[in-house]
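A single protein chain has been removed from this complex, and every other one stays in its place.
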Amino acid sequence: MQIERIGVGQRMSKAVCTDGMVFTCGEVATDKTKDAFGQTQEILDALDASLRQAGTHKERILSATVWLADIKDFAEMNRAWDAWVPQGHTPARATVEARLVSATAKVEIAIIALR
Amino acid sequence: MQIERIGVGQRMSKAVCTDGMVFTCGEVATDKTKDAFGQTQEILDALDASLRQAGTHKERILSATVWLADIKDFAEMNRAWDAWVPQGHTPARATVEARLVSATAKVEIAIIALR
Partner (left out) sequence: MQIERIGVGQRMSKAVCTDGMVFTCGEVATDKTKDAFGQTQEILDALDASLRQAGTHKERILSATVWLADIKDFAEMNRAWDAWVPQGHTPARATVEARLVSATAKVEIAIIALR
């Protein structure tokens, strides 16, 4: 089976695809002056872009892992998530708190989707 | 490839299935007055139910991620896990500490299995 990569960097790729699936990196927002709501919106936009490049879309997400730098941001993250996630096509999800690589990143999300 | 969802909620689904695989959400116990042993038992029962709904069972689990609110509960979580996991068919597993969404949840487990 062939592997296709999206946004190949020297350390990691933005997303990696098999014939049937796509695995994204843990996405964080570029603009870290935003609050958890704004950072989540930016992350979800980036995930939409990776899914599109893989020839798929958010109704095909299988699972999502969400890491919050502060679990108190759960409601703010969800405010962006709930507006974005397609009704009737919600993925499996796990959300936990974890210190992130960038001290100003508030949210990180990785997903697995079908192409 | 078709996607089937189990326990579809507005925010997430309990489990999401492809033709060949099933991805569960991060399961936590409903009764959070239980200790880590009891919460783990309840989670494993819920995972068994999701696997059953997906037409599969615990001998087909590929990988499990376990988050403990307090890593000191590792032995108590394992006491329930070890009694449950089928010998000769143990999944790959990773266990780390993470603050969970509910302050009274002590354990959260997500799995990926073959159907």
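By written order: A and B. Residues from 1 in each chain.
Keep this in mind: a contact is a pair of C-beta atoms (placed from the backbone, for glycine too) under 8 Å apart; a residue touches a chain by one contact, two chains touch by 3 or more.
Predicted model, so just to flag it, every value in this text is computed and none were measured.
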Those residues of chain B which, in the complete complex, touch the missing chain: 20, 60-65, 71, 74, 78, 81-82, 85, 87-98, 112, 114
Positions on chain A where the hidden chain makes contact: 1, 3, 5, 8-16, 18, 21, 23-26, 65, 67, 98-101, 108, 110, 112
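We adopt the following convention: only the chains that are shown with their structure count from here on.
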Length of the line joining the C-alpha centres of chain A and chain B, rounded to whole Å: 21
